[in-house]
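Excluded from the complex is one protein chain; the other protein chains are retained at their positions.
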Amino acid sequence: MARLIRTEKEVEGRYEEVWLVVEEDALEQWPAGPREIVGRPATRIDGLERARGEAVYTADLKLPGMLHTAVLRSPYAHARVARIDLAPALALPGVHAAIGPGELDVLVEECGFQGVAVAAVCADTYAQARAALAAIEVDFEQLEVLIDPDEAVARGELIGEPRVRERGDLERGLAEADVVVTGEYRTQVVLHNSMETHQAVVQWLGDSLEVYISTQYIWGVRDEVSSSLGLPPDKVRVVCHYMGGGFGSKNEAGDFTFIAIELAKRTHRPVRCALTRREENLASGNRNATIQRLTIGARADGTLTALGGDYVNATGWGGWSSPVEGPMQMLYACENVKTTTWAAKINQPPMKAFRAPGFVEGTFGLESLLDVLAAKLDIDPLELRRHNYATNDAADGRPYSSKNLLECYRRAEPHWERRHEVRARSTETVKRGVGMASQIWYGGGGPPSYAWVRVGADGRATVVTAMQDIGTGTRTAMAQIAAEELGIPLAHVTVSLGDSARGPFASISAGSSTTPSMGPAVRAAAADARRQIEEIAEQRGTPDAPLGEIVGLLEDAQILGKGGRGPNPTGMQVLTFGVQVAEVAVDVETGEIWVDRIAAVHDVGRVINPLGASSQIEGGIIQGIGHTLSEHRLHDPRTGQILTTSLDAYKLPTFADVPEIVSELIDEPDMQLTNLGSKGLGEPPIVPVAAAISNAIRDATGAEVHELPISREEMLRALRAAALKEKVGAPAGI
Amino acid sequence: MELRRASSLELDGGTPLHGGTELVPLLRSGIVQAETLVDIRGVVPRGIDGSTIGAGATLAELECDPQIPDALREACRLAASPQLRNVGSLGGNLLQSTRCWYWRLKWPCRLHRTSDGFGEECFAQEGEHREHAIFENGFCASAHPSDVAAALVALGATLRTNRRELPVADLYRLPSEDDRRTTTLEPGELLLSVELPQTDRSVYLKAMDRKSWGFPLVGVAAARTEGETRVALAGVAPIPWLLEGSLDDATPLPRNAYKVDVARALVKRAVSSLEAS
Partner (left out) sequence: MHSEVGTTLAEALRDELSLTGTKVACAEGHCGACTVLIDGVPTLSCITLVHTVGDAKVTTIEGLRDHPMVHAFVREDALQCGFCTPGQIVSAVALVDATPKPSTEEIRHAMAGNLCRCGAYPKIEEAIRTWQD
């Protein structure tokens, strides 16, 4: 029965209270452990079309008469358009329309960051559009730039109010401490660099609009577009069958979509607007830089008495303040905690969510400083973490729906034990060590989300839901769940998704929420179909007849099951947990770092597809290695202009940067959470990577790393500082 | 733009195109303009014959040829990416431009033409220069990115062009107020082959930000002949840098002093590996 509830909805660590109509979730969970299909490895059901290059991405879509767009973006970090003349562009061959500031909300005169859209041109070919763009006459008046986040905070240039989260009394906690350690940590701007850039193809059909877009959230784009244009939502159809990566950057419609819509309206032609790689690295979002000034107080036995953090998010010209303080608030039991988080408004491109935003950065700072504390107290880092284990939500006391972090620690022990053997392999110039870090993050998903399951006379089923598969293997996981519930082979299930006009509302593919949000809806829909089939069997007096026999009677009739995602458990905190152990080698003369091995143990509830899950873990770890060692968006310190927009200068990890990765999942269903007991896995694996590596470096060399990326210069600086400290016998900590 | 195939070494003012890994991106980004491209793959020698290497040989061919001295072979193996090495030629590699981001992003710097002459500023000096030069960076702080050039300078190789023969080191010149060029190549001049003198042993060591597919933060080539060792560096000066003095003579900028430490360690290792073997 449907029920109206008021509930907390969480995406990427941001909460909002919403009224929702939810279906009660009447299904019992399956027993723990692998089932016939769920819990067993499955290859991707859409693997072949992707591998063969047959899958049509937005980038591949060509509509009859389609025009191509080029966008004029501000070359300056802070400027005003003093004069702009589009006429010379319009006069060029092939050009159909040009629009500038004042003609569309996303085209601006006041440019607060490099890359903000100013004007756009569409033409028969992309080359013509580019030529026309160059012909636009535009004068920019450059304005003073503010790019230092600390200075922005000092000047009160903020996005929103500072976020203060406090429990107990920090000063009292510090007074009770036997040892206090402090540290300043900095993280860099990193860029999503999805292989398919942000893009859309749009066409008007009468008063309806079709938007083909590379997106993580079909329904979010539909809402944004319809409300912005004042159209009834059902007049906007949003389609994304295949998309080439998002990592949090594709949760919104984006300027390119609105530009294409306007140009399509003016030209009565389908219009493509696609970002180039260089535009992508200016105008499609980033993981913002942070500055973290941290204090930890502890008793001699390791009990944490105080955790304090002043955090600055270098948010950019827009965006939101990521929960960088989250790990300090949530990871450990501690009575006295105070964090303050500022979001600095600076003349840099706005941040967007990027795979566990805030927690990747915050975990690096907290877990690095915790190891400094462990060394000072002479307590084993793993024991220190166990000692401060939180049994209820550390921030607000709520019970966890489930938490198996202690089991993660236990299973990490053999990897942690290797540190003696690893250290022993050090040489004069190459030092080796092992480090660990804990992981905490969200990933419980939530309502609303719906699915339909259709079973035909051939005994095959189709799952219909207007969600998107962003490359995580969602199609496959949903097919496994439906096949399991229906009791039919996986190969007999297809999944129809990616089209808001063909299927019910489905959740965003972000915040590790897809499987925990959609999976229960799909199972409920399949169960609804199964129940109907069982009812027919009862009526025929053959209650035990196999499904195929019953549906074989259907001819053109179909069984239609529908299902919705039930509510999250009331009054409980739904989180994911884990631990990673990294083994590194450091060349102390050249500052070169090798990550040799990372062992990951995570607790995300029931595992649907162990094969796909291991791919997610490996992918998260490799992205984390890039964030830790080589990726760095650099800007000119005087003008704020971005210098690393191409993939030679911005260094993503390559094949050669990949360590041995060992992964393990606890695979214990969360008994409180939905009919599946599954949480999300997209983000957890990237959270502890940087901290585990920096702690391993400390173990290997004694050097304390304070900045990401751990470039040659940062590594050599840390080594020099450590050598100096040893020489003068300065106390540990900084 | 038009494209024709070269039938001789005379290009009649056309812009030579070989593998295109450097020229095509520069054309498409507007840094280089050309009316006529001349495909020179048919006229530039590409064979490897003992100590003579055609300038048209690809880096991929050189990286696995046992006739090639270690320093050069390793410099090729560690350069760029497999696909770039597959078509990138030896000659093209020697003539590649700097990776200085200001230059690549067309900031009007001292190496770029402007409407009235050349730019008057090196933006890297006061700007972001972690990947830039630690020697001779007073006029232009760009770093020369060719691993191969450093190897050839250390090996004491000579070049043959359609006009002259010259030591590889003489192909390069430091840009100055009066002459902004970084090579001595003349209009219409084509690199044809490289001649390697006999060396006893050689080695190339490279520091990158990632394990593969990176331009050198510092590349160190060393070659030993009859007890004499020559060392040349990539990524440390606007041109391939023959190390005649000491690394103590380096003049790093505020954010690239680490390169001196890295270079010192790699030079020490390169030299001692040659002495040990």
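Residue numbering begins at 1 within each chain, and the chains themselves are lettered A and B in the order written.
Rule of thumb we're sticking to: a contact is a pair of C-beta atoms (placed from the backbone, for glycine too) under 8 Å apart; a residue touches a chain by one contact, two chains touch by 3 or more.
Because the structure is a prediction, the values reported are computed rather than measured.
A.B. asks: Among B:Leu17, B:Ala124 or B:Val267, which residue is in touch with the absent chain?
C.D. replies: For the chain that is not drawn, the touching residue is B:Leu17.
A.B. asks: Of the residues A:Gly473, A:Pro516 or A:Gly605, which one touches the chain left out of the display?
C.D. replies: A:Gly473
A.B. asks: Considering the complete complex, identify which of A:Asp85, A:Glu618 or A:Glu664 is in touch with the unshown chain.
C.D. replies: Among A:Asp85, A:Glu618 or A:Glu664, only A:Glu618 touches the chain that is not shown.
A.B. asks: Determine which one of A:Glu157, A:Asp380, A:Asp648 or A:Glu668 touches the chain that has been left out.
C.D. replies: Looking across A:Glu157, A:Asp380, A:Asp648 or A:Glu668, the contact with the absent chain belongs to A:Asp648.
A.B. asks: Which one touches the absent chain: A:Met195, A:Ala557 or A:Met671?
C.D. replies: Reading the full complex, the residue touching the unseen chain is A:Met195.
A.B. asks: Which residue numbers on subunit B touch the omitted chain?
C.D. replies: Considering the whole complex, subunit B reaches the absent chain at 1-3, 17, 20-21, 24-25, 27-29, 37, 39, 41, 60, 77, 80-84, 86-87, 211-213.
A.B. asks: Residue by residue, what part of subunit A touches the chain that was omitted?
C.D. replies: Counting over the whole complex, subunit A touches the hidden chain at residues 43-44, 46-48, 50-57, 59-60, 62, 192-197, 242-245, 247, 276-277, 470-473, 611-612, 614-615, 618-623, 646-648, 652-656, 658, 661.
Following the convention adopted for this analysis, only the chains that are shown with their structure count from here on.
A.B. asks: Starting from the mean Cα coordinates of subunit A and subunit B, work out the distance between those two points in Å.
C.D. replies: 40
A.B. asks: Looking at the complex, which residues from subunit B come into contact with subunit A?
C.D. replies: Touching subunit A from subunit B are residues 99, 101-102, 104-105, 123, 126-128, 130, 207, 209-215, 217, 255-258, 261-262, 265-266.
A.B. asks: Once bound in the complex, which stretches of subunit A touch subunit B?
C.D. replies: Against subunit B, subunit A makes touches at 587, 589-592, 594, 629-630, 634-638, 641, 643-646, 648-649, 651, 653-657, 711-713, 716-717.
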